[in-house]
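For this depiction, one protein chain was excluded, whereas all remaining protein chains were kept in their positions.
In order of appearance the chains are A, B and C, and numbering begins at 1 in each one.
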Amino acid sequence: MKKMPKEYVGKNIFKVDAYDKVTGKAIYADDIYFDDMLYIKIKRATYPHAYLRRIDISKAQKLPGVVRIITAADIPWVKNFGLIIKDQPVLVGVGQKMRYMGDALAIVIAESKEIASKAVKLIEVEVEELEIISDPLRAMEKDAPLIHQDGNILATHYLEKGDIKKGFAQADVVVENEYRTSFLDQVPLQVEAGVGVFDPETEIIKLWVATQWLHDTQADIAQSLSLPKEKIRIIQPVIGGAFGKREDISVHIHLALAAMITKKPVKLTYTREESMITQSKRHAFIVRAKTGATKEGYLTAWQVEVIGDTGAYASSGPAVVHKGMYHCTGPYNVDNVKGVAYTVYTNNTYAGAMRGFGATQMAFAYESQMDILAHKLGIDPVQFRLQNAYSIGSSTPNGQVLTHSVGVKETIKGAVDLAGWEEWKEGRL
Amino acid sequence: MEESFGDLKGCQKTYQKTALSQYFAPQKIEEALEILSKYGEEIKIIAGGTDLLVQYYDRLYEINNWLDLKNIIELKKIRISKNQMEIGATVTHSQLENSEDIKKYFPILSQAAADIGSPQIRNRGTVGGNIVNASPAGDLLPPLMAYDAQFKLLSVQKEELIPAEEFFVGPKQTIIKPDQLLTQVILPLPYEKTYDSWIKIGKRRALAIATITLALVVKMAEDNKTIKEARACLGSVAPTPIQIKEIRERMIGKNFNQLDFNQLGQMVEDKISPIDDIRGTREYRKDVAKEIMINALEEVYSSWWRSYK
Amino acid sequence: MKKRGRGIATIMFGFGYGEGFPDHSIASAEVEDEGKILIRTAAADVGQGVLTVITQIAAEVLKVKPEVIRIIPGDTHLTKNSGSSSATRQTFFTGNAVKKASEGLLSNIYHYASIEFRSNYVELGIKDGYIFRNDNPNNKISYWELAKRVKEKGDCLKAEASFFPHTDKPDPKTGQGEKVYVAYTFVTQVVEVEVDTDTGIVQVLNVYTTADIGKAVNPKNVEGQIEGGTVQGIGMALMEEQVVKEGITLNPDLTGYLIPTSMDTPLFTTRIVENEDSEGPFGAKGIGEPATIATAPAIANAIYDATGARICDLPITPEKILKALKEKRGDCKE
Partner (left out) sequence: MTKLIIELTINGKKKKVETTPSTRLLDLIRDDLHLTGTKEGCGKGECGACTVIMNGELVASCLVLAPQADGAVITTIEGVGDDKGLDPVQEAFIESGAIQCGFCTPGMILAAKKMLEENLHPTEEEIKRGISGNLCRCTGYQKIFDAIRLAADRLSSRDGGRGEEDA
């Protein structure tokens, strides 16, 4: 099919926001200032897993320049938030549990960053310590204390296609390995920040704060604060990177509360440390993969067990972990597939979205398996991939039949060609 | 609270006493020493700030009194006097990296400076800061130790010269007293026939705190055959930067062809007792210490061989 | 000793939320004053360049220069839901919504212009924001002039559209479904590394990438996504790890948590495979996430190729490599 030449699509147009970005004119959330603006700092959990028994803000409140300190007792009407499951408290109250070091205990509002920061240190907290569960395998044990009341296994997902037994029976070679990946931070260069203003006339809370999904963030803030959605207005400033980290609520609800309660413009900017401890991580995965192939080098069976450490709260964890499993065979034809994926709570920093959403961790497993198999079978790794790769009509582990746009073989041939793979191999012999 | 406005270029007399915190930026060493004798532990000395501002991130307000060395020109000089090199305490890593004299006489000090952090850090960080901060991973410390540096410490009362090896007593701990100021690093000018090697192992290729470092300096006798002095100093393998004295004993008086590099590497591995931390395990540091010692010996040997031929 | 090796990895990525989730984007296009065409979208530009992509798409459809397109910043009260800037979905979803809205606007322009010119649509030509009769190109009217006349008739030159493709929720017992994701992106990378077997330090020298993304709306920006994603993949493969012990993060800053610097960057060679038979706008698929996925396994495979050490837990630190070499271990088993 011959395509008509395009005027602008397919061309290297300069980025529309580039001018503002090279001149420093682009306004990110932390670049917004108001006169008489107040600054917020958050008092965070003091232990990864504990009941809050007492919180004393009296000393902090006496510090000159402290305007207001909000604890859970002040906001009984506020509801939990969360991307998929509303399991994250806005503030942990007395008698409630802190489940990781990022849990918020109090919102400190002061005339300067420095005063707010000093006041946070003056807040006294007493806790009843519980067993810290840092290892998802421990979390899955029967006698492990529960982090949330419904159990530490937050979600279990299954995958079954063809007949896995038959598939392994057809295999001449089977490789079985365990892969592990670690918690990663997205490290967008801009840390979480925002400015909030309450308009007394319209009673609308205006928030200038980055989010990857404006309307979803608005909805979550509104439900948490029991307000109609239109009372929360988010205006997107320029965003300093995201990579999944800006899907979750960070400064948003605390800002809104502070603006509502003080009726003044408020700013909350995390430190990098706070950002890393408090906001979502790439899930640490354990992937147990078992793959079978014939001696001619055709895949016959692929079985996986996935354990995703989702930390203290769900965030997008259940979706991440099963999406990883759904990609367990990579772009290769396998008739018989079986998988189970567990999304598990621990007292680690909660895990959520990060570039690749589970498929990234899984690719490390399946492409290592492919390489190991190729060497075991004595087949060139490129040839092994090519002969198993999808084409039109292939079916994914989900049983989705691909009807168009399946360029996987072209990418393999293209990369090998670019890299001079054959010459390299010959050069080494 | 009464506000007071200070002239930074002057001294404490321009400040009002009611102020909660004081900022001094004297122009003379003597003035700095006076301030130190008065405030002792109640004042923080700041030069480049590349360690201090990191350490006090988000809590700078905890520091009440500051002594800024930026106006003391005397401390910024690199000069040769008699048979020694005098490096002022606030000489920056960039100065060390680019100084022709340092490159000529103390090449691995220049290389170590070039390996520090990033351009921004090298432009501000100082040799004195690196020394008094006394991180086991301080990049300049093994080369300084290997070049037999002495540190000049001044107070109102006295002047002391302390050999590098006696200066460090633990992680971030030194023998310097609150009223003392490190003013100079003094290095004896080496003989012509000195050969040296610097190796830094980090987890990435810039902005890396060392996992392990090694400075090896070997001086040959007049005949350029016999080893007259040999110092192997390592960083990040102990609470302080250390010299492996056994290497010195084993190498002095020998010719290169009498040495078993592998054995010397093993000696380094055996003599260090590093810890596991975020930058590397004990086992890794021991393994790598041996390998980099062998690599350093090979480098020293080949530059000696080139000059010998 | 320094040893070189090469590894390959090929990946797929099903993009969009899929799985029956009501994933959609809404956008509108309108002729506004002062020579601009306004696009409303809530799509977040997190740096990936979606605003540039939709500018190009709107300009292409509406036959105007990209400078004419104005996009208002995302605002819950001025824009409608455009879904998340995640799941590699914005070019595909909001790109399609903007394309459809632009097409809607263009058809309105044709409609009212044909009234002005008393012509059939086929007799009309459009170029750079002007409409004219093909038989007399000098007699032309700009979009903005047309908008004024339309306004006098009590209407406006505006169109809104949404893109809401169907997907299936997989069967909970088996994960099976007819259309679980809207489409798949495929990427292959060949990575060349040099491993210092004395220290275990790995340097990534070359990365060769080919990506089947249907159509690159902006090839240079696609390359930028691939290069950026790859360097994040290098971080994941070799150095990045938030170390959490007993719930406590031991390295919660950029001194302890290392991401690649300019010095850790390899040489890139990239080729984009275009087949344009996707349902995306002008055939485009997404590249954001797939750009990072192949890198870590390709590096692991390259390290194996170079040294015979097979490391199965990330990051592949120098310690792990030295340990594997010492134990002469060529498989995953510890």
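The rule is simple: a contact is a pair of C-beta atoms (placed from the backbone, for glycine too) under 8 Å apart; a residue touches a chain by one contact, two chains touch by 3 or more.
Computed from a prediction, not measured in an experiment: that's the story for all the values here.
Participant: Going by the stated contact criterion, tell me the shown chains that border the hidden chain.
Facilitator: A, B, C
Participant: Pick from C:D253, C:E276 or C:D331: which residue touches the chain that isn't shown?
Facilitator: Spelled out, the listed residue whose C-beta touches the missing chain is C:D253.
Participant: Using the touch definition from the top, which of C:Q176, C:N221, C:T249 or C:S278 touches the missing chain?
Facilitator: C:N221
Participant: Consider the whole complex, including the chain that is not shown, and state which of A:P5, A:G24, A:P200 or A:G427 touches that chain.
Facilitator: From the options A:P5, A:G24, A:P200 or A:G427, the contact with the absent chain belongs to A:G24.
Participant: For the chain not shown, which residue from B:Q22, B:N130, B:Q150 or B:T281 touches it across the whole complex?
Facilitator: The missing chain is touched by B:Q22.
Participant: Can you list, in ascending order, the chain A residues touching the missing chain?
Facilitator: For chain A, the residues touching the absent chain are 12, 14-15, 17-28, 30-31, 33, 114, 186-191, 238-243, 271-272.
Participant: Just the residue numbers, please: which parts of chain C touch the chain that's not shown?
Facilitator: On the chain C side, contact with the omitted chain comes from 46-49, 220-221, 223-224, 226-232, 253-255, 259, 261-263, 265, 268.
Participant: Give me the chain B residues in contact with the hidden chain, please.
Facilitator: On the side of chain B, residues 1, 3-6, 8-9, 15, 19-23, 25, 46, 48-50, 53-54, 57-58, 60-61, 63, 66, 68, 70, 94, 117-121, 123-124, 205-207 touch the unshown chain.
What we mean here is this: only the chains that are shown with their structure count from here on.
Participant: Applying the document's contact definition, name the chain pair with more C-beta pairs in contact, A-C or B-C.
Facilitator: Between A-C and B-C, the larger count of C-beta pairs in contact belongs to A-C.
Participant: Nearest whole angstrom, what separates the Cα centre of chain A from the Cα centre of chain B?
Facilitator: 42
Participant: Centre to centre, by mean C-alpha position, how many angstrom separate chain A and chain C?
Facilitator: 18
Participant: Distance-wise, how many Å sit between the C-alpha centres of chain B and chain C, to the nearest whole number?
Facilitator: Once rounded, the distance between the two centres reads 48 Å.
Participant: Indicate the residues of chain C shared as contacts by at least two other chains.
Facilitator: As it turns out, chain C has residues touching two or more other chains at 243.
Participant: For chain B, which residues count as touching chain A in their complex?
Facilitator: So the residues of chain B in touch with chain A come to 57-59, 61.
Participant: Can you check the complex and tell me which residues of chain A touch chain B?
Facilitator: Per the stated touch rule, the residues are 114, 117-118, 271.
Participant: Can you name the residues of chain A that touch chain C in the complex?
Facilitator: So the residues of chain A in touch with chain C come to 3, 6-17, 48-49, 100-101, 132, 134, 157-161, 177-185, 187-188, 210-216, 218, 229-230, 232-237, 239-244, 246-247, 272-273, 276-277, 281-282, 319, 322-323, 325-327, 330-331, 339, 346-349, 353, 355-357, 359-360, 363-364, 366-368, 371-372, 381-382, 385, 389-390, 396-402, 404-408, 410-412, 414-416, 418-419, 421, 424.
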